[in-house]
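Right after this comes chain A.
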Amino acid sequence: MIDILQGFLAEKGIYMLTFILMGLGIFGMICCGNYMKKVVCMNIMQVAIIFFFLTLGQKDGGTLPVLVKDIFEAEAYINPLPHALMLTAIVVSLGTTGVALALLMKIKEIYGTIEEEEITGKGWKK
Partner candidate 1 sequence: MIIDSFRPLAAIAVSLLAAALIMLVGNKVKPNVREGITLIAAVIKAALVFSMVPAVLAGNEFVCRPWEIVDGISLAFRTDAAGMVFACIASGLWIVTSIYSIGYMRGHHEKNQTGYFAAFAVCLSSAIGIAFAANLITFFIFYEMLTIATYPLVAHYRNDAAKASGRKYLAYTLISGQIFFAAIVAIYVIYGTLEFTPGGFIGAGSLPAGIMLVLFIMMIGGGAVKAGVMPLHGWLPSAMVAPTPVSALLHAVAVVKAGAFCVLRVVCYVFGPEAAGWCGGGKLLSWLAVCTIILSSCIAMRKDNLKARLAFSTIGQLSYIVLGISVLAPYSILGAAFHIVAHAFLKITLFMCAGAIFVTTHLSEISTMGGLAKRMPVTATCFTVASLGIAGLPLLAGFVSKMNIIRGAFLAGQPLFVATLVAAALLALSYLIPVVRIFFGKEVSSPVLNEGGEASKAMLIPIIITAVVSFILGVMPNAALHLYDFAAMAAEAIAQGGGPIA
Partner candidate 2 sequence: MNHIPVLIILFPLCGAVLCPLISFLNPAWGKRAVVGTLFASFALSVIQLAGIVQTGEPVHYWMGGWAPPYGIEFVIDGVNGIIIVLVAFIGAFTSLFSSPFEEANPNHRFKSAGYYSILCFLVIGLLGLSSTGDAFNLYVFMEIVALSGYGLIAIGEEKGPIAAFRYLLTGTIGACMYLMGVGFLYSATGTLNMADLAIKLKEIDNTHIIILAMACMIVGFGIKMALFPLHGWQPPAHSYAHPAADPMIAGVMIKIPAYGMMRFFFCIFEETHPAAEVVFNIIGVMAVCGILFGSLKALRYDKYNKILAYSSIGQVGYIALGISLGNFYGLVGAVLHILSHAFMKTGLFYTSAALKYKFGIHYTDELGQIYRKMPVTGTAMVALSLSMIGLPPFAGFFSKWYLALGAIQNGQYFYVAVLIVSSLLSAIYFFRIFERLFMGEEKQLEDHYPAAEHGRKEVPLRMIIPVVIAAVMVVLLGLGNTFIVNNVLEITVMEVFLG
């Protein structure tokens, strides 16, 4: 039973859960009326993508990608490339969040609200 579950998780389950998380993030970005929550959901989505990349580099029986004396076999370590990539992506997400928050404060100053509906009602479309 555990074997089957493990096999299922390894083949599909983890990816499914990751995609669900990503889907929720995108859904939140689209459906939440509050801009602040949109930003939080954006972060959720980014976490999902980062995790997706990390799972690609996962290796059974591998350890952290820090070399230990005398062990240089490729099988012994987890793939370091996705980690390096995701470090970059994570920093980018922090930058984006910072800018988004600054924008939110500016929007609050101009419109007095950060609710999508209220802003749309104030003649945004024109």
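Selection rule: all candidates are chains of the complex that A comes from, given by their letters.
Assorted remarks:
What we mean here is this: a residue touches a chain if its C-beta (ideal position, glycine included) is under 8 Å from a C-beta of that chain, and two chains touch if they have at least 3 such contacts; residues count from 1.
These numbers were taken from a predicted model, which means no experiment stands behind them.
Checked against 1 or 2, the single candidate touching chain A in this complex is 2.
Across the interface of their complex, candidate 2 is touched by residues 22, 26, 29, 35, 38, 42, 45-46, 49, 52-53, 56, 81-82, 85, 88-89, 92, 95-96, 99-100, 103-104, 106-107, 110-111, 119, 124 of chain A.
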